[in-house]
Structure formats: structure tokens, C-alpha cells
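So that we are looking at the same thing, I have put the structure below in C-alpha cells.
The complex is shown incomplete by one protein chain, all other protein chains being positioned as in the whole.
Per-chain numbering from 1; labels A, B and C assigned in written order.
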Amino acid sequence: MPRTRIYEAATERLEILDPEGRADERLLPAQLSEADWVALYRNMVLIRHFDEKALNLQRQGRMGTWGSLRGQEAAQAGLAMALEAEDWVVPSFREHGLLLLRGVPGHLVYAFWKGDERGGALPEEARCLPPSIPVGSQLLHAVGAGLALRLRGERGVAVGLAGDGASSEGDFHEALNFAGVFRPRTVFYIQNNQWAISVPFSRQTAARSIAQKAHAYGIPGLQADGNDVFACYAAAREALDRARAGEGATLVEALTYRMGNHTTADDAQKYRPAEELAHWAARDPILRMRRFLEARGLWDEERETAWAEEVRGRVEGEVEALEAMEPQDPASIFDFMYGNLPWNLAEQKAALMKELGR
Amino acid sequence: MPRTRIYEAATERLEILDPEGRADERLLPAQLSEADWVALYRNMVLIRHFDEKALNLQRQGRMGTWGSLRGQEAAQAGLAMALEAEDWVVPSFREHGLLLLRGVPGHLVYAFWKGDERGGALPEEARCLPPSIPVGSQLLHAVGAGLALRLRGERGVAVGLAGDGASSEGDFHEALNFAGVFRPRTVFYIQNNQWAISVPFSRQTAARSIAQKAHAYGIPGLQADGNDVFACYAAAREALDRARAGEGATLVEALTYRMGNHTTADDAQKYRPAEELAHWAARDPILRMRRFLEARGLWDEERETAWAEEVRGRVEGEVEALEAMEPQDPASIFDFMYGNLPWNLAEQKAALMKELGR
Amino acid sequence: MTAARTAASPLHPVNEPAERLTLAQALNQALRQEMERDERVLLLGEDVGKDGGVFRVSEGLLDAFGPDRVMDTPLAESGIVGMSVGLAALGFRPVAEIQFMGFLYPALNQLFAHVARYRNRSRGRFHLPLVVRMPYGGGIHPPEHHSESYEALLVHTPGLKVVVPSTPRDAKGLLTAAIQDEDPVVFLEPKRIYRAFREEVPSAPFTEPLGKARVHREGKDVTLVAWGSMVRTALEAHEALERQGVSAEVVDLRTLNPLDLDTLLASAEKTGRVVVVHEAPRTAGFGAELAALLQERALLHLLAPVKRVTGFDTVFPYPLLEHHYLPSPERVAAEALETLSY
Partner (left out) sequence: MTAARTAASPLHPVNEPAERLTLAQALNQALRQEMERDERVLLLGEDVGKDGGVFRVSEGLLDAFGPDRVMDTPLAESGIVGMSVGLAALGFRPVAEIQFMGFLYPALNQLFAHVARYRNRSRGRFHLPLVVRMPYGGGIHPPEHHSESYEALLVHTPGLKVVVPSTPRDAKGLLTAAIQDEDPVVFLEPKRIYRAFREEVPSAPFTEPLGKARVHREGKDVTLVAWGSMVRTALEAHEALERQGVSAEVVDLRTLNPLDLDTLLASAEKTGRVVVVHEAPRTAGFGAELAALLQERALLHLLAPVKRVTGFDTVFPYPLLEHHYLPSPERVAAEALETLSY
């Protein structure tokens, strides 16, 4: 039956650096210097160590539930490098690396996940909204933030982060659809780590990619190799530039892999084939970047040792800062519900203080 | 920057009968006889009259809020013809025509919108879930119903209906995504009448069509000229056949036009240009079908008059049946909340009965 | 019968310019004046622009302020509230409209998981000066889902303020205060009385404080507590009771959270008898909280149990039966008389 085509479009994937550390030099983002390349690598090593430390702390009972970002270092470091100071970050719950690179003190990130509300008071300069745990819902905040930036004529862009699982929530849809209609300065940056707890991406949706979902909203979509820090940088940069130029929102998918358990409360061995993990370990984002730098004489064992040493020291410092925090005042439970303390909260606060003998 | 294509999207539109009533005979659905053609026309006339009558009743204070389906007769009659007895219908609030053609007594449809709960008890054979007013939410029920049919190995298909506005709701997304994953025997049939109250389709989404949204879910999507009863039939039939064959769900968009006000509580003159209405009046689905039949000698003024007479009589009969209904027992307010009446409802019911002197 | 106890807002003396407005018009005026005063105030929602809102509350505002400040949104309530969060976090003061309270449900995740918690989650780094306003309650004979009133759910959620005007004057003053408030306010508009009557409303901007009840009638025998359209019902019950020689005090809570406990307790202690009137289902409705508080703090003053005259624990009936559901003045008066003979 003859029909007319009313829509034709394609979704693309961007790859620059392969697992062996080989890159076609012509594809390397022109905006990045050799020093930037090294910084990207260092940043990835830093956030991996920061993450490993948290897992250690958790095993020792010094940390709460922690969701490891292992495997997603390129996705977060690439984006972080593409961001400018005036941009806003609207994180989900696995963006520890991004937050750190954005200038959030590590001990605050740790504090949040240790179970201390003060870890939600991120420094103003970081321009981060607080981490959002209800999956997917924060993408709408990124639309509102991006719209605020557009309405005020500011240069900044709001980047909303979420995972592959989040793409199934209604709010994902509403956010992307609103973004198509209101053209906020927003980038949706989805780290598809191929698992949502125990549910593999193939059971999350029958679509072959997250990026192609952009066709539903009249906005561009693009997939990057999420274990390739150059591809992540380039895809983020392209989307940020577009938003900054007032051309609307973009959906970026960084196709990566969650190498750890979902959180410290999870055991992925229950549901994940060991071969799959091995397959992705060979595609580790840090490994390939090290190979790349070493092949160019920009990195070697000595520098590795020195940087590892420095990173250890910095992370240790954050742990010390964490553990040196004064215990939180129980009265603070009441103090941030409203600008003023209403009578019922005042009564309840007084009762608690009395119980605590204060 | 060289990139690889990971997805190619194309969406098609189906047109068979043009506004002048011309059809390429080779495109006419092979499953339909001349008698079916005439039935399609008669059905459209019937439901238009049924709709007009409701508007009249409303003006006279004999009906509650009524959402006119004027302009959408082809979309509903085409689908109705494609359905089989074993299929299920999951309607939204503007499917009066479809319900009628599905065998729901007109006086029940009227009763529902007059404000009588008994209008929600649709006859079992109609296989209709009750009309759903919260926009978009019913599509998930169609997924569940279609999954039930698949799990039981039944031949029936569940058809979920919604409008263009509904495509913005999170539930639309969740329904289509679940359908991709669970492959229920479900068809999504979206009547895009280009308005959601005062919001035109162009402000509802930046996507060019509803049909292309299927690319987000790994299911096929197809647009039909929603004022062309053959195209609507053919698109619905194709989707139903696919579901019946166990090949999963399809998104069908019938691109039509809401010729009336949103409901009797609305005044579209406030927001809709008169030219637009005139443009679409020339594309009236009934008009073109009449031209088609007349050109083939299958219809004429005499038959028109006779059928109008019959339709008037039938609709009048429904009004009589409506107005002959016993007033609803106020006690019924309590009787369908649970299988058994819990003590609080029993008390409240007794109090009302006492107040009413019963 | 005595005049209302809460004086006119001190900024606006009694002889100021005023017009007789309906509640819907008063809300429209508040929106317009706040948008004039503060360019951070934005309106968004389904059909709020060209259509002026299905109840015409935002009539004329698109023309006055343009599409960047009055935004017709796609049909998605979670989107409306969720986008408002981002706008407010970055310094705007969005006023989001939900078309009917029955369609707020899809936005409850944004409202409960984010709006109510943002100040706490960020330990005060961010707070959300936003208003989510919507028509609520019954009495207009609409289809299913257009008559809901589940204010109790909102009051049970810490971090929100909940405001319900019952007169045009209060509607303007309270909405103005809600927009100026630094915390999120859910503003429930009794659609039944959008146009039911007119009242003198000061023409200049003014605020009515959130958290203060209004005593519409002073009385000594029994206290009728209500909010929204049930205040009219209570006032009519007051008349009926007066004809029978019973002096009923009518307290209009106006703000459900924070609650004006002082006014409530003072009245209960004076009369010793309280009837709470609300449209929502009885069980776990806000009337329960009021009864709980009263027995907790005024048990020895209570001469009879606190009565609740409420909707039934059922779906709100469709138009033909809804009058049986809604508390009527007669029902309120009858229950009040019962407490008198306890």
C-alpha cells in the first residue's frame, strides 16, 4: 500500500578513542590541549579512587549506602571538562565524580551518603542542585533551570543527569517533551550503564538506544561511547554549544557500563554474568586513556605513581574532613522545613530538646 | 566529525480517500465490501447525529458536560469496523461514537455524561472498559489488558484510545515503553484532533507527529488521515492484525480535527482562528465519503433522507430510554466502593437514608 | 451576629478604593498585580494563556505579560510542577496552575518528593518560592474527577503550606501573600464559589497573613469550623441556627498549614462544642486532625465530642447525586443541634 514518509531521521554514535587507546588524531576535539588530555586522565583516576575509598569506608561501617560509579569515569570526567563555570548541574545519585570535578568538596559528597543532611548544602560556585534520588524526576528541574537561564538571557546551560532506568519514568518523557516546546538551555545527559539494579537495558525498553528517543520530542539525540572520554567530551560539548547558542535542548546518551554493584546494598553476582563484566573490564575507560597518553609519551609509570600518591592524599584528606565534622545538631531536623518555624515544629523541636536534656 | 548511524527512523502516513471523495481503487482495503462502505458511511452519520443530539440536550439542560466528537467520525467508525467481537476497547472520554458502534446502548452513553453512574456499567459483550477522564492514564490499562490476552493465548486485542494532548503525559510514555517490552496484544490508537482544549498540537510537542514517537519504544508507528475512513480502517486493521499475530503493539495516529468546542463548557472561538475551522470543514470525513459513495451510485439523496430519518428515530429512542430511567437510588453512592460494605460506609449510608426519610 | 474579628489588613484602611469582585476576579487581580510588581513571577499551566484558564482566573494576563511570563504548557501535570522547581531554584517565582485538583495526582511525586523537601535537602541553600494553585471541591455538577478535595494529603506532607480562601477579599490577600511567601504554597480555590457572589475588594495590592483564621461570626453556643466553599455552608447553618436561638461561631481556617491553633482553641474553649465541616471524605480527612488537636488540648472544655460533617467515604458522586454528598447547611445545623443535646 503506497504511503508517504512524513518523518525521516537517523541517530548517530560517536567514537574517538578505542579500547586499545588508539585514536584517529583528526577526530580529537580541537578544543582540548595535551594538558587537557592529561587532566582528563588524572580526573578519572581521582574519581575512581574517591569511589573506591567510599566502598572501603562502607565496609568498615564508616559510610552509608554508596552507589559506585566505577566504569563511568569517562562519562563524568568528559562532561565535567565540557562544562563552564556558569553552567548548572542537576544530578541524580551516582554523580559523585562529576560533583567532585565540579568543585564540591569530597567530604560533603561523603557526608551526604553517610547520612548527614549537611552534605546537601553544595557550595554556591558549584552550581549544582542537590542530588535527586527519585529516579528520573530531576530531569524536569533541569528543564526549569534551563528555561530560567534562557528567560534571563544568561549564557549558562543546565545539564540534567539520569540513567538508563530513568528513561522509563514518565518524568523523562515530560522533561524531554517540555524541552522541545520551551527550548530551554538544557542538555539531557544520560549515562546508560546498561543496568538498573538487576534489570538489563534490553528489558528496560525495546528501543535500541536512549539517543533515538529524541525522535519523539523534536530535539536532536546523540550517542557517545561512554567509556571514551573524548567522545563524551565532544558529545557534551556539542550539546552545550547548541544550547548556549539558543538552539534548544539535546539528548546525549553516554553508553557505558556499571562495573560495580548497584549500591553497597546490592550483589550483582546474583543477576549479572561474569563474562559480561570481563568484557567491559577490557573496555575500561581509564585503561584506554592511559594507553593513549603513554603512546604519546604524556604519561608513564612514574607519573602514575606520583599521581596515585597525590590522589590518595587528597582523598584521605576528605575522609579526615568528613570525620572531623561536628556531629549534626538534632535540632536541625526542624530548621529547614520552612523559612520560619511554625508552632507545631517549634513544639516538636522543644520536646526533642527536652528529651535530649538540652 | 565522522559518526556511525545506529538507528534510522522513518514514519509513514496513509491516505486513501481524498476530501473530494476520490480514491484510488487499488488502495481500498480488500477486506471491505461495498456493503461495508455503505455501513461505514451510515455509521458516521449515525454518530454525528448522536453527538448533535447530546449538544441539543445539553443546551436544554437535559445533559451534563458533553465533549463533541464532531470531525472524528471517520477515526472512530474506521476503527470500529476493524475491531472484532473478541477485541477490547479502552476508551478515553470522547469515544461516544466508537462505544455506540461497539454496541453500547446510546442511552447508557448519554446517562454517563448526564451524570448517572449507571452509564459506566457497559454491557459485557461490548468489551469496553469504562471511559477514563484522567488524560492518558488509560493507555496503561490497555497494555495490561493486552498482556492478559497474550498470557491467556486469546485472539482478542486491546485498543487503548487517547488524544494528542494525552501524548504529553508520562503515562503515555510508560504505556508505550511497557508495550515494547512486554509485547501485549495492544494497539494504541491516538486521535490527534490537533487541539487539547486551547493548546494546539504545535505547542503540545515539538515532534512533527504522534506516530514518530514510536521510535522511542521500538514499536511500529503509523499515521493515517484521520478524516479518511478507509485510511483509518486500514491503519487500525494493520495494527490489529499485527497484534493478533503476536507481533506486538503498534502506535496508530489518526490525524483528524476537533470541529466543535472542547466540551460544552468551552468556547473555542476564544482561541481558534475561524479560517482553521473552515479549512477543516472542507475536509469533513462524512462529506468525502458521501461523495465517494454517490460517485459509485451507492448512495443518493433518497437514501440519505431515509437514513437520516432512521437515525433520528434511533437517537430519539435513546433519549427516551435515557429519560425513562428510574432515578438512581442515592444509596447506590455507597454500594460499589467494595465488594462488602464496611462499617463506616454502612453508617454513612444509614445516616443518608434517615435524612431522606427512608 | 457580630462583624468579622480579623480586621482589614492595616496597610489598607477601610475607605480605600475598592471594587466589588467575584472570587475569580479577585484572584485574577492578585495575579496581575504581583506580576506587575515582581517580574520574577511567572504563570504556567494547561490553558492558562490564550484561554485564560478554564475558569478564566488568568484571563487577560497573556496579553498583558506575554508568552514568556504566561506559559501554556503541554498536558502534563508532573511537568508543570517539575519545571516550576527548576525555575524557582534559579530565582523565579512560578505560579503553576493545575486545571482541577483531581488532576494533581500525576504531580504528587514532584510535590511531595521535591517541592516539599528542597529547602531541607539543600539545608537552605535552595528554597522554592512557588505556588501551585488549582480549583478544588464540588458543587458544579461536572464529570468524574472534577470535584476532588483531598487537602488532608497536602497537610500531611511537611514542607508545604496549604491555603484555602473562601471570599473574594481573602482570595486576593491570601494569593498575594502566597506568591510573596518564600516557601511553596498549595493554593486551593473553591470553584463552586468562583462566581457565586461579589465582595468589596481593595483595589491596591495587599496581603492577608498565612496561618491566620478568620472568625466570620462570633457566637457562644457552638463553633462551626470550615474552609473554602464550606464556609458559605457554615454561614448558612449559622443563620438557620440563629433562627432557632442558637448562637454559632463560624471560624474560617483560611490556612490549613500552618494552622491557626490559637483561634481554634479559643473558640472551642468558649463554646465547648465544635462541628468541623469539610467536603472531603471523613476518614483521615483534615477534620480528624482538628478533632485530635481539640481533644488533646481542650478536652476538659469540650461539652460534647467534636463532630465531623463531611463528604462520605466514597467516590464523589456524579452530578445527579452530588447534592446528597456535599454537606448542606441543614445537615450542619442538625449536627450542631445534636452536639448541643449531648
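Quick notes on this structure:
In the analysis below, a contact is a pair of C-beta atoms (placed from the backbone, for glycine too) under 8 Å apart; a residue touches a chain by one contact, two chains touch by 3 or more.
Every value quoted in this text rests on a predicted model; they were computed, and no experiment measured them.
Note that the undisplayed chain, when the full complex is considered, contacts A, B, C.
The chain that is not drawn here is touched, among residues A:7, A:37, A:93 or A:188, by A:93.
Of the options A:11, A:205, A:223 or A:250, the residue whose C-beta touches the omitted chain is A:205. Residue in contact with the omitted chain (choice from C:277, C:291, C:309 or C:332): C:291. Residues touching the missing chain, restricted to subunit B, are 88, 90, 117-118, 120-122, 124, 129-130, 132, 134, 137, 139-149, 151-152, 158, 170-171, 174-175, 177-178, 181-182, 332, 335-339, 342-344 (touch as defined at the top). Subunit A residues in contact with the hidden partner, per the touch definition given at the top, are 64-65, 93, 112-117, 133-137, 165-166, 168-171, 196-199, 203-205, 265-266, 270-271, 327-328, 330, 332-334, 337, 344-345, 348, 352, 355-356. Although one chain is not shown, part of subunit C still touches it, namely residues 78, 102, 105-106, 108-109, 112-113, 116-117, 120-121, 144-145, 150, 152-153, 155-159, 257, 259, 280-281, 283-289, 291-292, 294-297, 299, 302, 304-308, 312-315.
We adopt the following convention: only the chains that are shown with their structure count from here on.
Averaging C-alpha coordinates per chain places the centre of subunit A 43 Å away from that of subunit B.
If you average the Cα atoms of subunit A and of subunit C, the two centres end up 41 Å apart.
One simple way to say how far apart two chains are is to compare their mean CA positions; for subunit B and subunit C this gives 37 Å.
Within subunit B, residues 168-171, 203-205 each touch two or more of the remaining chains. Listed for subunit C are residues 73-74, 76, 78-79, 106, each touching two or more other chains.
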